[in-house]
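The structure appears below as C-alpha cells.
Heads up, one of the protein chains got dropped from this complex, but the rest are sitting where they should.
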Amino acid sequence: MVRIVILGQGLVATHFAVGLERLKEGLIKDYGIPLRDKLPISYDELEIVGSYDVDEDKIGKSIYDIARRIFKDIEIPDSLKEIRIERGIHLGSLKGLPFKARGREEDIGLIEAINQLVDEWRSLKPDIFINVITTEPAEPMDSIDEIEERIREGRVSASQAYAYAVAIYSRNVKPAAFINAIPSPIANDPGFVELFRRSRAVVFGDDGATGATPLTADLLEHMAERNRRIIDIAQFNIGGNTDFLALDLPERNIMKKKTKSSIVEDILGYHAPNYIRPTGYLEPLGDRKFVAMLIEYMSFNGFKDELYVVARINDSPALAGLLVDLTRLGKIALERGEYGTVYEVNAFYMKNPGPKNAKAVSKILAYHRLLEWLGAGDERIL
Amino acid sequence: MVRIVILGQGLVATHFAVGLERLKEGLIKDYGIPLRDKLPISYDELEIVGSYDVDEDKIGKSIYDIARRIFKDIEIPDSLKEIRIERGIHLGSLKGLPFKARGREEDIGLIEAINQLVDEWRSLKPDIFINVITTEPAEPMDSIDEIEERIREGRVSASQAYAYAVAIYSRNVKPAAFINAIPSPIANDPGFVELFRRSRAVVFGDDGATGATPLTADLLEHMAERNRRIIDIAQFNIGGNTDFLALDLPERNIMKKKTKSSIVEDILGYHAPNYIRPTGYLEPLGDRKFVAMLIEYMSFNGFKDELYVVARINDSPALAGLLVDLTRLGKIALERGEYGTVYEVNAFYMKNPGPKNAKAVSKILAYHRLLEWLGAGDERIL
Amino acid sequence: MVRIVILGQGLVATHFAVGLERLKEGLIKDYGIPLRDKLPISYDELEIVGSYDVDEDKIGKSIYDIARRIFKDIEIPDSLKEIRIERGIHLGSLKGLPFKARGREEDIGLIEAINQLVDEWRSLKPDIFINVITTEPAEPMDSIDEIEERIREGRVSASQAYAYAVAIYSRNVKPAAFINAIPSPIANDPGFVELFRRSRAVVFGDDGATGATPLTADLLEHMAERNRRIIDIAQFNIGGNTDFLALDLPERNIMKKKTKSSIVEDILGYHAPNYIRPTGYLEPLGDRKFVAMLIEYMSFNGFKDELYVVARINDSPALAGLLVDLTRLGKIALERGEYGTVYEVNAFYMKNPGPKNAKAVSKILAYHRLLEWLGAGDERIL
Partner (left out) sequence: MVRIVILGQGLVATHFAVGLERLKEGLIKDYGIPLRDKLPISYDELEIVGSYDVDEDKIGKSIYDIARRIFKDIEIPDSLKEIRIERGIHLGSLKGLPFKARGREEDIGLIEAINQLVDEWRSLKPDIFINVITTEPAEPMDSIDEIEERIREGRVSASQAYAYAVAIYSRNVKPAAFINAIPSPIANDPGFVELFRRSRAVVFGDDGATGATPLTADLLEHMAERNRRIIDIAQFNIGGNTDFLALDLPERNIMKKKTKSSIVEDILGYHAPNYIRPTGYLEPLGDRKFVAMLIEYMSFNGFKDELYVVARINDSPALAGLLVDLTRLGKIALERGEYGTVYEVNAFYMKNPGPKNAKAVSKILAYHRLLEWLGAGDERIL
C-alpha cells in the first residue's frame, strides 16, 4: 500500500480523493492520469490516511462532508467518511482571503506544532505527502542552516514548515516523498533538496503543470522545431476558484509570475516578448477557467502568422489526475533510493521543475525522458 | 551545387524561389526553415535551374515576371529573370479551374512528352524535382507493371507522369530526388517507391505538412501523453488560393480528406470522432487561410475540457520553407544512396508520410527521429 | 387559453414542451424568451393539445416518453404524459435519414390524409400550429392555383401539406396561426401567404432565427453603422443533432444556404464575399453546436481589422424559447385580424422573414419595430 497524507483539503485534494475512490470502485475511467495503469503500483494500492487544513469550516469534518459541498451531481464514495480533516499549520497562508483560518502553531508555537505533526504521522505511517495548500508567498533558502534558523524564528511559509516536518519524519520514522504541487519553492530550494537528500526523503516540485502552461510549452516546441520566430506571446487566465482569488492579492500573483516567466526562453533558446500570467478572478467561472492566448510568429519569406487559443479547463481535476501518478512515482523513487529530487519527474509534471536552475523543456520531450527514467516505452509508439 | 527543377510555378514555388534568393542575398532571416543552417549543405548551394507549368499565362514568362504579379511590396531578386517557365504535362490537372491550360502531351502524346522532358533535363542536370502542381485527383498503383501500362494508355495524373519521367531520368542520366509536396500518392504508392528504388532515385512525400494538420498532430500528442480522452475534433480551413479553389471541386476534396483522416487514430491509438477537412473557398482571404478547431476531451474525475484554436496562416510560405530543407535532404539521401523513400524525412515533413501503411506520429516525435537519421542533435536541448 | 399543436416532435418541440411546463410550474426562469412576461398572454395560458410525427419510434408514445429519452438530468413534468404523438404527413421529409418513417398519406393518399387531420383538429380546436419537422427540400409556389394543383398531384413537401391543412382548418373551423420555424418557404411563398390571408389564417416564417445568423446580423449592423467596409465573412457551424445530420444531405443543405445568403447584402447595402453555411455533422457535439466566424473589415486610414467569434450554442432550447413568444404573437395577430403574414414578427424571429422579397434587417432594428407593432416600449430603455 502507498499511504498518503493530504496537506490542504481544497478543491484539488477533494477531486483527488473523490476521483481516486471512484476509480477504485470502477465508476470512472482513468482519463487524465498520464501513466495510467502502466506503473507497477495499481490504483487500489493508493490509500489516503490523513488530511490537514487550517480553515475552521473544514477542521473536524470528513473529506466526504467537504466533497458533498462541492459536487452536486456526483455520488461521493462512503469510504471518504473515515478521513477527518485535522488542524494543520497556517503561518498566514490564507491571509487576506475570506476564510476563518487558524493553525496549530498559533496555540503552541511552530516547533511544537511540527513535533506534534511528526508524532501523529508516526502512527499514520504515510509514504507520501501531497502539498496542495492555497498559493502563498514564500522565499527560497540556500542551506539547511538557513532553514533551521528560520524555522526557529517562525519566518517560514506553511509549505516550508510542512516540508521541514516531512524531512524530520523521513529521518526519524520512514522515508517519505513530498509532492509540492504549488508554487512555493521547495524542489527549487537548494537548502530543502539537500535536507531531503540527507533525510532519505524526496521532493517533487514545484507547481503542478496543469492549465495553459504545459500547452504553451508544447506549442512553443512545435514552433521552435520549424524555426518559426516567435514575435510575441500573450496568455490570459481567469477563473473563479480560491487560487484565482488568492492570486488577486499582488504578493501571491508574483509567485505565479516567477514560475512561468522562464519557460519561453528555455524552450525557444532566445527571449520572446511575452505577457503570461493569471489575470483575474471572476466568481461564476468557478473551477472551469477561461484561457486566451495569442502567439505571433515569423514564417518563411518574411510573412507573419497568428495563432489564437481559447480554452475552458477544469483546473482542479487536471492537477488531481497528475497526483495519481506523482504519489506512485514518489513511492517508486523511495524504493529506488533516489533521495533529494528527481528532475525527470519534475520536468514533466511541474511548471517550475527543480532543482534550481534546471531548464524547462517542452512537456513532450519531458514525457519521453520520464519514460526513460522509468525504463518504460510508450506502447502507443513502439 | 544542388540543382533544382520546379514542377508547377504557383504560389508555393514562387515563394520558394523568391524566398531562397532573398535568403541568399541576406535580405531575410531563415525563419520557417526547420533545420536552418545546421545541414551540411548551405543555402548558397541551392540553385533553381528550371520550371514547368501548363498555364498559358505563365509559359514563356520568367519566375521574376510571375513573382512581380504576386508580391506588391517585396523587391524581387533579378536572378529570377533567368529562369523561364516551360510547358509541362497537364493531363487535366487544372480541369475545372479558371485557367487556360495546355500540356505538351496534348500535341505529341504522353510518351513523347516524357521523353522530351528527360532530354531537356539531360542538359539541365537537376538533382531535385519539386512537385507543387495544384491538387489533382490521382489513384495509387501497386506495381511497376501497372505504372508502365497506365503510362502507355495515358491513364495517369500529371504528378504520376512527372514522377515516372524523374525515374527514367534517374536511371539513365543521374540519380535524382522527387519532392512530392501535394496529396497525389507517390511516396505512398508501392509501385512508385519500387520504381524509384530500382532507378537510384528517392521520393519524399506525400503532401507537405503545413497548416493546421501538424499542429493538430502535436496537440493530440499533448493530450495523449496526459491520457486525456478525446471526445471529438472539428477542424475547418478556408482560404482564397488556387488550392482551396481546386478543393471546391468534390473529386479533389476527396484527395485531402484521404490524407488527413488517419492521423487522429494513429496518434491517439483509438478512433475519435472527427471532422477534419478543407471547408471552402473565400477569395479575399488569399493565401492567408483561416483555421478554426475544436478539441473536446475528458479530464480526470469525469470532467470535460474544451480547447479552441483559431489561426491565420500564410499557406504557401510555410510549405516553401519546408522545401528549403527537403531539397537539401533529397541531396543528402542521394549521397547516402538511400533510394526509394525515407520514412524519417516523410514523417516530419509530410501529412501523409510514405511508404504506404506507415503510421503517422506526432510531428514532435518525428522531429527527433529525423535528427537521429541525420546523426544530429538539437543544440537547443542537448 | 392558447391551444397548440406540434408538427414534428423532435428536439426543438421537446424542449418547447418540457421548458414550457417547467416554466408554468416555476421550476425555471423565463430566460431565452425575448418578450418575457410583457405580453398580454401569460405562460399559463399556453397549452399543448396535440403532436404529430412520422418516426415509427415516436408514434403512439407520449411527449413525456420522448423527453425521458433526451433529458437525463431533468425531471420531466407529468403533464406531458397526456399528449400522445400521432402519425403525421411524411412525403419523404425524413428520406435518407436513419429513421423508420411512415406518413399517413402512404396508406390513404394525401388528400384524404389532409382531410383526416382537419377532422382531428376540429375536436382539438388548436389556435397555433408549430412546424418544427426536420429540414426538408421544398420549392415555393406562386399562386393558390399552383398549390392546389400540386396538392392534388402529391408534389408538395410535408410542411406545405401541413400548411395547406391549416389553411383549410382556418377557413372551415377556426382562424389559426402556422409558425414555420424551418427553412421550407411558407411565409416567403406568395401563394401560401395569399391562401392564408383568404382563409383568416396567419403564417410566421421562415426558419427560426437562432444560432449564429442573428448574431452575424447584429455584428454586421455594428460594422455598417461605423462605415467599416466588410472584406469578407466566413461562418462555420457544426453540430450533432438531426438537423445537422439532415443538412449533410446535399439537397437539404441547399435549403439552408438559400436562407442565409441574402442577409449580408441586405444589412450592409453592398455585396461582401462570404461563406456562411452549416458545415458538417459531428455526433458527439449533440445539440450544443460549435460556431466559428471570421469578419475582416477596413477601418479608417486604410487599416484592416479582424474579428473572430467562437460560440457554443444549445440549438434547440434557443428556438424553443422563441416559440414561447411566437405562439403568443400568433394568437395576438389572430385577435387583431392580421391575416396572411406579419413582417414585424418575422423580421425579428426568422432568418428568412416573409413575405417574399422582404429585406432582412439587423435583429436589433427588427426588435424595435416589433415593439412598435405591439404598441409596447422597452422598459430597459424608456
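Letters are used for the chains, namely A, B and C, taken in the order the chains are written, and counting of residues starts over at 1 for each.
Here is the rule we use: a contact is a pair of C-beta atoms (placed from the backbone, for glycine too) under 8 Å apart; a residue touches a chain by one contact, two chains touch by 3 or more.
Keep in mind the model is a prediction, meaning the values are calculated, not measured.
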{"item": "Listed residues A:41, A:70, A:97 or A:231, member touching the removed chain", "value": "A:231"}
{"item": "Contact partner of the left-out chain, one of C:22, C:95, C:197 or C:356", "value": "C:22"}
{"item": "Which of C:36, C:152 or C:336 contacts the chain that the document leaves out", "value": "C:36"}
{"item": "Of C:194, C:218, C:248 or C:338, the residue in touch with the unshown chain", "value": "C:218"}
{"item": "Interface residues of chain A (partner: the chain not displayed)", "value": "231-232, 234, 236, 238, 273-275, 279-285, 290, 292, 294, 296, 306, 308, 310, 312"}
{"item": "Missing-chain contacts mapped onto chain C", "value": "15, 18-19, 22, 28-36, 74, 214-215, 218-219, 221-222, 224-229, 267-269, 297-314, 317-318, 320-321, 324, 361-365, 367-368, 380-381"}
{"item": "In chain B, positions touching the absent partner", "value": "73, 308, 310"}
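Note that only the chains that are shown with their structure count from here on.
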{"item": "Copies chain B and chain C touch via same or different residues, half shared test", "value": "same"}
{"item": "Cα-centroid distance, chain A relative to chain C, in whole angstrom", "value": "51"}
{"item": "For chain B paired with chain C, centre-to-centre distance based on mean C-alpha positions, whole Å", "value": "46"}
{"item": "Where chain C touches two or more other chains, by residue", "value": "308, 310"}
